[in-house]
Structures are given as C-alpha cells and as structure tokens.
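Following: one structure in structure tokens, then a few remarks.
Just one protein chain is left out here, and the rest sit where they should.
For clarity, chains are labelled A, B and C in written order, and residue numbers in each chain start from 1.
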Amino acid sequence: MITSGNNGGGQGKPRTPLQTVTIRFAGDSGDGMQLTGGQFSDACAIAGNDIATLPDFPSEIRAPVGTVAGVSGFQLQFASRDVQTPGDEIDVLVAMNPAALKVSLARLKPDGLIIVNEDSFNAKELAKADLPADCLDGALLKGYTLYRVPMTRLTQQAVADLGVGAKEADRCKNMFALGLVCWLFDRPTASTEQFIRSKFAKKPQLVEANLKVLGAGHQYGESAELFTHRYTIDQAPQSPGTYRKITGNQAAALGLVAAAQLAGKKLFYGSYPITPASEILHELSRLKNFGVVTFQAEDEIAAMGATVGAAFGGHLAATGTSGPGMALKSEMIGLAVMAELPVVIVNVQRGGPSTGLPTKTEQSDLHQAIFGRHGESPVVVLAAASPGDCFEATLEAARIAIRYMVPVVVLSDSYLAQGAEPWRVPDFSTLAPIPVTHPTDPATFKPYQRNEELARPWAIPGTPGLMHRLGGLEKQDVTGQVSHDPANHEKMVRLRAAKVAGVKLQGPGLLWSGPDRGELLVVGWGGTCGAIRTAVSRLADEGVTVSHCHLRAINPLPADLGERLKRFDRVLVVEGNLGQLRGLLRDRYLVDAAGFNRIQGQPLAVGDIARAIRETLKLRLTAEGANK
Amino acid sequence: MITSGNNGGGQGKPRTPLQTVTIRFAGDSGDGMQLTGGQFSDACAIAGNDIATLPDFPSEIRAPVGTVAGVSGFQLQFASRDVQTPGDEIDVLVAMNPAALKVSLARLKPDGLIIVNEDSFNAKELAKADLPADCLDGALLKGYTLYRVPMTRLTQQAVADLGVGAKEADRCKNMFALGLVCWLFDRPTASTEQFIRSKFAKKPQLVEANLKVLGAGHQYGESAELFTHRYTIDQAPQSPGTYRKITGNQAAALGLVAAAQLAGKKLFYGSYPITPASEILHELSRLKNFGVVTFQAEDEIAAMGATVGAAFGGHLAATGTSGPGMALKSEMIGLAVMAELPVVIVNVQRGGPSTGLPTKTEQSDLHQAIFGRHGESPVVVLAAASPGDCFEATLEAARIAIRYMVPVVVLSDSYLAQGAEPWRVPDFSTLAPIPVTHPTDPATFKPYQRNEELARPWAIPGTPGLMHRLGGLEKQDVTGQVSHDPANHEKMVRLRAAKVAGVKLQGPGLLWSGPDRGELLVVGWGGTCGAIRTAVSRLADEGVTVSHCHLRAINPLPADLGERLKRFDRVLVVEGNLGQLRGLLRDRYLVDAAGFNRIQGQPLAVGDIARAIRETLKLRLTAEGANK
Amino acid sequence: MSSTESCVMMDESPKLTPKDFASSQQARWCPGCGDHSVWVQVRKVLADAGVRPERTVFVSGIGCSSRFPYYMNTYGFHTLHGRAPTVASGLKLARPDLDVWIVTGDGDALSIGGNHLIHVIRRNLDVNILLLNNRIYGLTKGQYSPTSEHGKRTKSSPAGTIEWPITPAALALGAGATFVARTVDMDVQHLGAMVERATKHRGTAFIEVYQSCPTFNTESHEAVTDKKARSENLVYLEHGRPLTFGGDPADLKGIRLRNYAPEVVRLADVPTDDLLVHDESVASPALAFMLSQMSNPDFPEPVGVLRAVERPTLDDETYQQIERETGRQGPGDMQAVLTGPESWQITG
Partner (left out) sequence: MSSTESCVMMDESPKLTPKDFASSQQARWCPGCGDHSVWVQVRKVLADAGVRPERTVFVSGIGCSSRFPYYMNTYGFHTLHGRAPTVASGLKLARPDLDVWIVTGDGDALSIGGNHLIHVIRRNLDVNILLLNNRIYGLTKGQYSPTSEHGKRTKSSPAGTIEWPITPAALALGAGATFVARTVDMDVQHLGAMVERATKHRGTAFIEVYQSCPTFNTESHEAVTDKKARSENLVYLEHGRPLTFGGDPADLKGIRLRNYAPEVVRLADVPTDDLLVHDESVASPALAFMLSQMSNPDFPEPVGVLRAVERPTLDDETYQQIERETGRQGPGDMQAVLTGPESWQITG
C-alpha cells in the first residue's frame, strides 16, 4: 500500500489495466526530454510501480536543432511487476518533432501508440528530418495508433495571460506532454508540481506558467475527444520500506560517503570530469557538510595521485572516471598496488576504444581493469549489477580496500550510472561498521608486516615513532625497505597476488537464479543483469529452464564459481564487449564457454539475449544429434 | 676460419682446451667492469666464439663505494659451440674488491676459479663488505682455485714513469684484469687496443697508460709463477658471413632505420628516456644523417602523441619505452587504434609493478600490451627472442604496421636490450622492400574504405583533394565520418578485431625445435628463448626428448598454434611472470597448460628450466601411474 | 618549407573563398557560441591569405572548441583531451611543409594539457595555437576550469570554486613564448587580425580568445559582450602606440608606468607622452608579462599582440641539424651502419 503520493484526478474515461509499459519521450536537445522523462519516472515510482530508465542523448555537443543528430530521448519501463530493463521495444512514443519520430520508430512495437506535437510537423522541420510532407498521414505510421496534439499552440494558449515571453512559453511545452501522459496512465503530478515550485523558486512567473501547462496537458487528456480511454498500472509488489529513485552515479556517491561514515573516516574524492562519471563528483561536492573533500584535479593522473596521497594520509580515498581516464590512471594505480594503500576506483564505462561513443554504454573495460598495468599488478575488481547496486558495490569496495590494504576497481557503466530504478533506502544504523586500525606502537611496527589476511598495517603520518617511507620500488618483505633482492621480489610478487586472490566479500560475489545444475548456465556481469534476468524469466514463462549467474566479484572470482560452472552442460557468457569475461572463465576453469556479445553502445536487449539462449540450446540439441 | 682479429702472443705455458666458459667481472660501480666485460666480449666474439652477455648493475644511483649495493657485474659465456645464455653458474670470477667477491660467490661453481685484486682486500674494504679479515684464507673460499693478484700495485708500477696522477692510474686497473684474462684464455687484445686509442684520442698520456697496463696484465699471466697454464676455446661453428656484436637496443634501433629505408620513408622516433629503453633513443639520435628525426618528448604521452602525429604525416613512426611509460601511453595507443595509423611501439620490459626493479629484467608486460587499454582496442603484439632478433622484430613490426595500418607493440626486455650476442650482419640489399602506397585520387578516396586485408588507405596531408579528419570518436565504416550509429559501432569493433586477427607475418610467428608431437611441449616467448633452448638441448643430451615452441607473434597467435599444442600430452609454459601467456593459451585453446614461472629480475636459469621440465615429466608419469 | 612561405605563396589554383574551407559537416555548437565566430574568421583569414587547404592541418584535443577540425575542409585530427600539441609536434616535425594549427579550450590546454602547451611553446615549434577560453568545461556540461573565476559556482563547485584562475598569456610568457596575443570572439575584426598575425609568425603563435559560452557560462563574458563594455574593460594594444582606452570619448583613459607598475590615468590629466607605449618586439618578455597581469576591475585587460619576437624554431633546427650532420658524416649508408665499427668475417 502506498502511503505517500497522490493519484492525479480525472475519473471520467474508462481505464484499461496494464502490467507493463515502455514509454519513450523524444524531442530536440532543447526540448527538455530528460527532465520530462525524469519527472514521469518519479511519478511512476512514487505511485508504486517498478521502473527502469534509459536517458539517451546521442551527440556530444548540441547538434543542429531539429536534426536527427540532435534528438534527445528518455525511455522508461514502468510496471506492476518486477522491472529490470528500460524495455527493448517501445509501447508509447511521445515525439516532440519529426526528427524524434524518425529515430524512435525503429524500436516502436508494431501496434505502438504515438503522441506527436503536431505543431512541429511543418515543412521546415520535416525537411530537417528528411521526412515526407505527408508523413503523419502516409504509410510510414501505418499500424500505429497516432495522436496528433497541437502542443505548441495549446501551451501558448495556457500561458497567454501570464505575460511570459514567447520563447519561455515555448520552453514549457514538455510540461504539456508530461501532463498529458500523466493523465493517460493515471500517474500523480504532485511531485512534478513540487519540483517546478522549487526549481523556479526565484521566478514565480515561471512556476505559474509551468504548472498551468502541466495542468493543461492533464486536462487535455480528460476533455479532448482524441483520447477515449486511459490506462492504469498497479503497484508492483515490493518489500516494505522507504523507497527512492536512484541512478547509479547517485548510488556510487552515497556508497562512498556511507563507507566513510561506517569507517569513522572522512571521504576524499579526487576526480577529473568525464562523461559519464562526472555526476559522482557533482553529487559529492554537494556533501561538504559531511566533511567530504572533493578535489577536481588537473587530469586523471593527478586525481589518482591525490587519491593515493589522501589514502596515505588516512582518509577513505576514492576516485571516479571512465575508460580514457582509467588508461591515464594506470601507472598510478600500479603505485597504489606497490604501496598497498586502500583506494577505491570507480570506472563508469562508456563506448570505446579511444574517445569512442562517449555518451553510450559498454562493458569493454574489464580487461583494462584486471590487466591494464605493467608488471604483475593485481587489484580487486567488482562490478555493480544495477543502479542501486552501485551503492553496495562502492561500499563493498571500501570495505575490501581498507581490510586488505589494496586498490579496488568498481566497474559501473553509462547505463547504470544514468539510468534510475526505485531503491529501497537502507537503514543506515543497521549497516555493519568498517573496522579500521592504525598502528601506533613503534616497538612492534613494521611497514610491510602482514596479518593473516596478508594486509600490511595502515600507519599514517602524524603518528610518533612510525616514520617510514613508501614508494614504487620493490619493497623488502616485512621491513618495507627498498630491496633489489631477487628472491624477495618473487616473494613479494606472489604475496601481492595471494592477497588479492584471497579477498573475501561481505556481500555476495555472485547473484544466482535458477537451478544449480542443468543444461545451460547464462553468465553475466555488470549492467546486463536486469536484461539477462528478464530474458531468463521470460524463457521460464515459455517453459525453458536456464540458470543465471551474475558476477559481482570479477577479481578474484567467487571461490565456488568453477564448481558451479561444471554442473552445467553448457555455459553462455553474455557481455557488452567481445568476450572479455568469457576469456577469463575459459582460462581459469577450462570450460568451453560460448559468448553472446553485442557492442552497439546500447544496453543489451532482452529479446536478443532470449534469442541467443534459445539458439544455444538448439545448437546443443543439434550437436548432440550429430554426435549420436 | 677467422680472417680478422689477431691472437695475442704468449706461447710459453701449457693450454687446456675448453668448450665453454662463463666468466664474471665484478667490482665497484667505479671500477669500469661494464667496459671490461664489453671489451672481453668483443675479443671473444672476434676470435670466433659464440657469446652471450649479461650486464648487471644493481642500484639506480651510485651506491656507497665498496658496499655490496655498489657492486657492478658483467657476466658472459663464451664457447666453441652455440651459446644461448650468459650462463647460470660462473666458472671464472674476477673480483676487484671484497663486496664483488661476496655477492658473486653464490653463483660460482663449486670448483670455480677466482682472480681477486688482492690489494683491495684490506681491513677497510673487508669491513664495508662485512667480510672477515681472513676471508681470502678462510673457509669461505674452500674448494675454489684462488689467484691473488696485487692489481693496484702492479698497475701503479706499470705507469710509474708516465707521470699520470694516482687517481687516473688507479682507474686503469681494470685493464690489468682484462689483459690478464685475455692471456688466460688466449683471446686477442687488438680490438681493445684500438678502443683505447680512439677513446682517449685527445689524451695521449691515457692511451699510453691504458695500453701499458693492458700489456702488463697480459705479461703478468705469462711471467708470474702464479698461473701454471692457460685455456683455449675454439671457434664456434658459425655460418659464413660478416659478424658483429649487438645488443637488443642497438638491434631495435637498426631495425627501425632499416625498415624506414626499405619503405622509402624517413624515420620518426619520439621517446622519453627510461631505463632500459633509453639506448634506442641514443642510438637513433646519432643517425641524423639518415634523416632520422628523434624527438625527446616531455613525457611518454607526448612521445606517443608525436609518434601518432608523425604517422599521420606519412613518416615511419615509432616510439620506445618501458612498463611505466607503456602505462602512460595507453590512452594514445587507443587513439592510434581508432585512427588506424601505423605506429611501432617498443616496450623494453623491466621488473614491475610500479617502479619495481628498474634495472632488472622481467616479462610481465604481456597483459598490458594486449589488454591494457579501455574499450575493444586490439593491437598486434610481437616479441623478440634474442638481442639480434630485436632487429627482425622491429622490422617485422614496421612491415605489419604499414601493411595493415595498425599499431604494433614489440616486446623486448632488459636482458635482451643490454645483453649482447654475435650477430650475422644481414646483406641489406637482399631485404624485401616494404611496399607503401598513399592514395592520391580524390574521386575514389574514402578514408575508411578497406582493402582485402582490411587496411584503410594511408592518405597523408599535403595531398590535394584528400582532406579528411581523423579522431578518436567512432568512425563510420568507409567514410570515416563520426558515427554514433549502434550497428556501425559493432561493425567497426569487429572489423578492427578481424584486421588484427588476420595479420600475417613475413618472418616466423614461432620458432620450433624438436619433434612435432610427443609427451611435452615447452612454450615460451621473448627473452627466455636461449635459456629454454639450452635447457631442452641439455635434456636431449640426457636422452629426454621434449619440444620447444617459442612465440614471436603473440597477438595474433600463429594460426597453427592450436593444432601444434594438441599434438602433445602436456604443455609447459615457461615465463618470467606469473603466467600471462599461459592464460592466453588456456583461454584460446582450452589446453591445460602448466606454467613454470620465475620472477626474480634475472634471466631464467637453464638449470631451473631443465628441472621444471624433468618434474613435469615425472609428475605426468606419477599421474599416469595413479590412473592405472 | 616554412609555414609563412606557404601562407603567402600563391598557388596556380584559383583563389579560394571562406566557404571552400568549410567541410560538409554542419557546425554543432550551441546557438550564440563564440566558437562559431572563430570558425568564420579563421576561414576568412585562410582564404584571404591564399592558403591551400591540403597543406593545412587542424589538430585539436577534446572539448566543444576541439570539434573545430571537423568543420574545416582541411586535413584535421581530433585527438585526445589535452594532447593536441603532442600530435601536432610529431606532425610538424615530420612535415615542416605543412601549416599546423592547434585549436583547444581552457580545460584542454590548461588543465589536462598544460604540460604539452608549455613545452610546445618552449620549443618554439612553428604552429599556431588558438585557445578558446570560455572559462568553463563546455563539453562535459559545466564544471569549472583553470580559468574560472575564484568563487564561481559550477556543477563541481556548488559552493564556489576555491581555486585561483591562471592567466593563459602569463603562463605562455613564463614558458618562453615568442608570440602571444589575446582577442575576443565578439570583436570579429580584431579576432581576424590576430589570426592573420599568427599565420605570419614563425614559431609558436599563441592566441587566447575570450570565448562566450551562452549555455554554461553566461557571466564570464559580460565584460566584453558589447562594444561599449569592451572599450571600458579592454585596452587594445598596438605596436608603437600609447595604451589608451575608455568608452566615453570625452573621458578617455590611458596606462602609465609608475615604479615599475601600471597605473590607470585620465588622458585629460596626463600628457600622452607619459603613457606607456607598447612594444611587442622588445627582447625581454617582462613588459608583456606585466601587461598580462592587468585585469578587471582594476585595469582594462590588454588585447592585441602582447609579444612577437623571433627565435629559431624547433622544426627548422631539426632539419638544419639533419643537414649539418649529413654534411659532416655523409648521407647514411645502411649497410655500413648495420655492420658497425667492429665486425669480423667468418668464411665458409
């Protein structure tokens, strides 16, 4: 039962209940689609639906207005059941201009519903999108249900008597669309109203204008004859608790602050802005009242260096970046390996190689995280499985970093970072503290004397009598002095490897669904979790049973993984790269794992995964047939 | 038959023929041991022996005089047969001071021969080395044959009437040692005499002093009663031709210049100094009369960037570095991958991780070379197998880079780079030219249109009508325009991968010895070639037959490698790291390859490898026994 | 071989227009972005100078400003964030016959790329650098940059930056720049004139453009948006001319030196002879440096050529050295170098 949030009015038209809807708001970059989508997501989440979102802005800089390159989209799936992905195919498309219609059509369901801002379908705009003049009437939209709404005009009407400029008035038309869609799906508008009030607090005129337009959109649905009925989506079953909507980057930021608090430490976050990791820096720079020190460094090397320095100083030290920044950090991560200092490195992956597709998602930095340094330079690598899991993953990373005195890489990706889901807010008082000890006794202190878990002591400057020197030259075992001794080097190389190999998580190293033995095990990691899970459960609905193993720990791999893999006839590794995890598993377990790989800058589609699973199973049957 | 080089005189004392000798010159960093060793190597090589050398200077900066940390050593094996390593154990040790004796003893054969500079075994020096006062007489040296030569005194006597200062006179004592050793092994001193004359050309007094001391050492052997007989080592069977001594870094530099000439190009070499790669820069900066442009950049990123820029400009562009520099270059190598420009990157590996053991050898950058970039970022990786092979490897790299428009990494290592071997000088006129075409026709030019080998055209600025823009953003197939299209991205990722996977070498991708099927195949790569080959042939002498496969191409792996591996019951991968190639082979071929791994900053010892092979074979027998 | 020559040298081919220097791609900067203006002026100057597009290369890093090469119908390279000077260095050293331009932003040039910037300047490589300074990270949507004002609120400094801005011209002078100029996107004529001066300079020509970013940094540019504001807040430097400025023709002002420090005076009060006379070509960079330190609101900020002197360029010296060494040693003989000074024969 929902206790907060009100359901918008409008009781007139008949309602059709639906289980799940995928909607996409699309328009020009200047049309405010990200905001619209975000607000609608809030409304759905508050109304108790499960949701998953996909903001999708294609080009780096503002592309020419009205062109296909300039389209900004926001897709979300909301449902009365568990939702794991923003949806492969679109049920409802809101297109603010011809270009938006054009680029979105490919993913619209054959019987999909389209709401267009009719006013923008003029000759000029159509030409920019390279669409025929009769496009709204022609064959292009055959089969779809089309609603032509003159949003620009209706918006202007709504604000006519407020004295807002034409340009500002026009900027409100996304609120019209939002109001209309809220009506259509009977979602509450209260949170948006509140948002408008606070966003334009200093410009009361704009508050009024936006509220009016929002209301007008809502009212239009109710009163215009165009819409004959509306839809309802029940609350999704959720365990009780306090919920919020959260993106991966928000969750990562919170995970780091929470970890610092749990360790009784202050957080240091050194970073250099880069899409799609910048929001972690933005979020943390707002939390100065937690004593968080954010340092916007001159580059990623400096960000990493400062993080290492802060860790030496005794802070919980973290950095965040994306692939190109990881490349730059690699030498300094190697120093952290040698100095055995606790640092957390969040890599929000994007499309590569090189500058690649900077606003698109990909899972192609796994190799880099594990192998991307010179020398034998092991670090712990974790991967977050959902936006909310970025909280758990960074918190876990901090725990491990401190416990083992080791750098920990957390792999997120653009999709997790910017996508949102409802998140059950943890009760902070129930989270386990992170034990920290700093040695103080000069009589017993040795900089590289290890405990049973092979961690060395975290002695911090300022402690009398514990003065010691760290550095990148090989260290003598126990004393930490510079050593060129051959046998010592081998010992240290193996000790560092053994320490990482022995790392134990507090949370799960893998997420499992399905039986623990069988024909096919689908293995994944990172941001594909929702899509694989959905595909697997869709197949289960069809009577096809496969299991799903999703790795959160990638280095070291979960201790029982080999055993688990061997209980299946076949292993299929699903990844948004060319098979990076797959190679690891083949090497480690000598299992003939197959791969399903898509590398298109988009989250993997459920349908594609399901198809790949079906084909793998079919292949197997054929192969068996052939063998007989 | 030797046609140049004269045999030093002295016919008096009896001679014992030997097949192979491992000698180590050791002294304080200021004692000139590198020079002495280098000159003796020359003498042996010129006399027709096969040789392999290992310069070994332990600390980064000059360590305190007379201490163990300050010892500088030069080891070489010279023989009348094929020599592949500088020798595991020392037959003859020349120790200029107590510290040198101390650190070298561990590797001296039980019945080894020691020549010491008796004058330095005074109380002060012994104390610095922490050796007992009676060390030359005590138990320490039991079993060895010890020659106590008052070198300092004899040197001073030799130059007494030349009026050289005491300090300068003292500096000559390494020539005494050299003269003596040349006498002992009947090696010619002519090349050293010539060296002295040219080195001190401007200081005739020093020419005379050094020549006198060299002669005095030689004479001492002949006349002093201490030495009762001398040794001779016959010429090694070598195929006819012109020979020189060459180090890996010299060979790499020459390979690059030769490649430029064969391609009808000028060479651009952009680099930032780093041990042990700096000599490539030094060598090339002396070859300005070949039009070579050397650019000492402000850092490794700039060196790589300049290399990419020069490649864009149409030069044969190369860079060289070691592990930490590779880490810094990784983002820029990614740009070269995306821009598909031909660049050669030489990584002279050293001990890692981090600053590690900067003057020691290691093979631990293989992972970094293959996987050390973000995104799917494939490059070609080759590995040189011997000092001389650095010539072939860099030349091959340039061929591939130009033919396929792709970055190529050549892995060398500290041991190859600084070690020397006799090298048969190629007849330049017989080397195959490197075909280069630059498009000029605007009508047909498309920046990313590929040929059958998937290479795109190398259009260079200055060509009318072919103006185009490169960059790190994903490229549209064929046109090379920026593209965010999902399907295009997948296509391009796979095309880049396919291009690298399809690379064919002109030279061998692997070196093979032994039968092509059997019980055990030993696989190696890089600088371990000589050691493995020696171990395998030593076992062959014992009647144990194993095969040896040495990889020169690591990415892509040789096409028939999988087939070859499968013909053996067992595969043992020998590496100076924790098993980086081994992981690749297991992943790729699902072969249960075992590893022999040593990571001590030293070239692998033949004895250790032989032992590992024996143990692997024994294990196998036991396992088979158990199975029965 | 020098860029100057190829700039002024007329080709047989017909004279090109600014349009000929535009690539087929539509410029993707926000409406009102100062980058548009720079783009227009650069094309104009190149066309006027009779430069051949195929001998011209634009190299950039990453940032809004760094999209520049895509919109030029010349050769181009959109490299990595901060790294344009490195790629340009290799290119120019390999191909001194090309005209090489670097287009960069305040983040690209001064944050991640600061080291390459000072080194290309120190080496006096013959390239032209256009630094489009909008005092913000545009492409990544609004974080502060090394030129952002102390206290500025941005996405990454919600409570105000606590870093101190760098003065690009001062840094360039500190690195030994032979040519330093400053101009404003909105003053297209001056902008064009500065770009033209850069094409004529042999050695590294460094131009800072005050560039507006209406999307993420509206305030920073206010002092120079319109002509009126400019005449109050800027002083236009001209070689051999006294420094005068002011929006009100009835109350013009000037700069005078007092105890080795600049001072704003009213022309009404002070004879023109007392004013500081600009000398862009004086050997020491000290005067230019002093000018670079004048900043609003205490002083008008100098625009124009702060410094223009001659020093051998890295590219020239590279090839002179190659020539000299070739003269000394003779042209390289590959077989001889392979054989080395010390070799021996084994006969069959």
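Rule of thumb we're sticking to: a residue touches a chain if its C-beta (ideal position, glycine included) is under 8 Å from a C-beta of that chain, and two chains touch if they have at least 3 such contacts.
Note that the structure is predicted; figures quoted are calculated from it, not measured.
K.L.:
Of the residues B:Thr20, B:Gln296 or B:Ser513, which one touches the chain left out of the display?
P.N.:
B:Gln296
K.L.:
With the missing chain put back, one of A:Leu105, A:Leu141 or A:Val293 would touch it. Which one?
P.N.:
Hidden-chain contact among the options goes to A:Val293.
K.L.:
Which of these, A:Leu184, A:Ile280 or A:Ala302, touches the one chain of the complex that we don't see?
P.N.:
A:Ala302
K.L.:
Among A:Val482, A:Ala501 or A:Val544, single out the residue that touches the unshown chain.
P.N.:
A:Val482
K.L.:
In the complete complex, which positions of subunit B touch the hidden chain?
P.N.:
Against the missing chain, subunit B presents residues 59-65, 67, 69, 272-275, 278, 281-282, 285-286, 288, 294, 296, 298-300, 324, 354-355.
K.L.:
In the complete complex, the non-displayed chain touches which residues of subunit C?
P.N.:
The list for subunit C reads 111-115, 118-119, 122-124, 146, 159-160, 162-167, 170-176, 257, 260-261, 282, 284-287, 289-290, 293, 311-312, 314, 317-318, 321, 324-325.
K.L.:
In the whole complex, what residues of subunit A lie against the chain that is missing from view?
P.N.:
Considering the whole complex, subunit A reaches the absent chain at 1-5, 42, 45-46, 48, 191, 238-246, 254, 257-258, 261, 266, 268, 270, 287-293, 295, 297-299, 301-315, 317, 331-332, 335, 339, 425-429, 460-473, 481-482.
In the analysis below, only the chains that are shown with their structure count from here on.
K.L.:
Based only on mean CA positions, could you tell me how far subunit A sits from subunit C in angstrom?
P.N.:
So the centroids are 40 Å from each other.
K.L.:
Mind checking the centre-to-centre distance between subunit B and subunit C? Centres are C-alpha means, answer in whole Å.
P.N.:
A distance of 44 Å separates the two centres.
K.L.:
Please report how many Å separate the Cα centroid of subunit A from that of subunit B, as a whole number.
P.N.:
47
K.L.:
Going through subunit C residue by residue, note those that touch at least 2 other chains and give them in order.
P.N.:
Residues 62, 78, 80 of subunit C touch two or more partner chains.
K.L.:
What parts of subunit B, by residue number, touch at least two of the other chains?
P.N.:
331, 335, 339, 471-473
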